[in-house]
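To start, I am sharing the structure in question, which I have written as structure tokens.
Subset of chains shown; positions unchanged.
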Amino acid sequence: MKAKTAKQSLAITTKLVLPNDTNTLGNLFGGELLAWMDVISSISAHRHCKRVVVTAAVNNVSFQQPIKEASIVTLEAKVSRAFTSSMEIFVDVFVEDNVTGKKVKCNEAIYTFVAVDQNGGPIAVPKLIPETEEEKQRYEGALRRKQLSLILAGKMKPDDAMELKKLFMGG
Amino acid sequence: MKAKTAKQSLAITTKLVLPNDTNTLGNLFGGELLAWMDVISSISAHRHCKRVVVTAAVNNVSFQQPIKEASIVTLEAKVSRAFTSSMEIFVDVFVEDNVTGKKVKCNEAIYTFVAVDQNGGPIAVPKLIPETEEEKQRYEGALRRKQLSLILAGKMKPDDAMELKKLFMGG
Amino acid sequence: MKAKTAKQSLAITTKLVLPNDTNTLGNLFGGELLAWMDVISSISAHRHCKRVVVTAAVNNVSFQQPIKEASIVTLEAKVSRAFTSSMEIFVDVFVEDNVTGKKVKCNEAIYTFVAVDQNGGPIAVPKLIPETEEEKQRYEGALRRKQLSLILAGKMKPDDAMELKKLFMGG
């Protein structure tokens, strides 16, 4: 299976926040944004592996500021690292200033998808080649995040999480 | 402000997976479940603090198995720890066997909400009193997860994350 | 088939009234509430009989007061009586005071569901055992309501409706 660049998996969607999408404060409803990010991540994961993919996990979504009704919101998703059959995807969320048109990043999320066959069993996916500085950083961090998930789920001992230990032990 | 027990914030919702809620495999669409969890978490957070609350973060949602159309799904949300103005909420998701009625846990998620005033500024919330064994465990873990978020966001040095260091250094 | 208690069929759902759910007065749209009650009743009916169930009738839903946007609404459904293949379900609707958290009942509805096989034919369901005072009252009333429906539909003569006649004739 031929490795692919991160850029090949880029998926972009631009949306308008309609009344239908708001919470009781008149801002974009958090649950709606989570759903939007899930869809665009799944499209990015699909573009990387060309398989049916299912959401495996959501990590570290942070909502730094409310997004008002009538905002134009752009979501950009890109695979940050591919493991055997799972892919980590970064979604960056931008809001556009209504007067200047300048895009400001307002959210970031990390989703994990798995490629599956007809019975829901995992299928191998191509490796990912990071190219830009940011892609490389995210690629590096993916391993630490994976170890962290395994530890939190009780499936790995802290002692075996080499990447993470470095972080805390100056290693 | 009077501290409250975890139990006082319990919020439960039971739902039927309708065609409207499915992905292209005929299972509950991940984005929809994320939205459902967001709503029930916000209700739990509100019950704890009686304030307007907004989603601040989503951490460690894992989708362990697909949930089929026509399933009866129950979400149970409870505050696991309260900080100055933020609250960590655990959502447990159960699916009910259609014949025996037995509930099986199939998902777990951790959301963070913040209590806000009219201008979106943070408001102090009551402390949380964990009572059961599980509530205590989740209460303890919340601090580690908070430190971890701060480190990942570059707002805390690994050296200052006392709780986390113990995990890796046998401390 | 073993009889079951009313409590075994209890189904609870707690919801937040989002802008998406409102009518043009900014209150919960009546049609949306009817749909919510339909779903939770069907879950209660399913829990009683463990069969596929379909809505057969809706009776006596009264909307006593508007439910405002941003309200937390709890619906509790419980089978009140089981006949051969049909089940009468009571849904109680509560709204929560945003400051005190006190729940106030604001609506009540009675739905009837029928258990069906693959061809839509009726299937026998277990008998219901009422336990509390309220459960017993609702159980008693169910027969009167059934006779009333049959009379209104022209399928029973008023003279044969023993339970109802008592009401009017001091019997």
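Note that the chains take the letters A, B and C in the order they are written out, and that residue 1 is the start of every chain.
Keep in mind that, in the parts below, a residue touches a chain if its C-beta (ideal position, glycine included) is under 8 Å from a C-beta of that chain, and two chains touch if they have at least 3 such contacts.
What you are looking at is a predicted structure, and each value in this text was computed from that prediction instead of being measured.
Here 3 of the identical protein chains are placed; the entire complex in the file holds 6 of them.
Note that only the chains that are shown with their structure count from here on.
Greatest Cα centroid separation from chain C: this falls to A. Comparing each chain's Cα centroid with the centroid of every protein Cα atom identifies chain B as the most central.
Chain A and chain B touch with mostly matching residues; of the residue numbers seen at this interface, over half occur in both copies.
Between the CA-based centres of chain B and chain C the separation comes to 31 Å, rounded to the whole angstrom. A separation of 43 Å divides the Cα centre of chain A from that of chain C. Here the spacing of chain A and chain B, counted between their Cα centres, is 19 Å. Listed for chain A are residues 23, 29, each touching two or more other chains. Chain C makes touch with chain B in their complex at residues 11-16, 18, 39-40, 42-43, 46-47, 50, 72, 96, 98-101.
Residues 23, 25, 27, 29-32, 34-39, 42, 52, 54-63, 66, 109, 120, 148-149, 151-153, 158-159, 161, 164-165, 167-169 of chain A touch chain B in their complex. Taken in their complex, chain C has these residues touching chain A: 16-20, 69-70.
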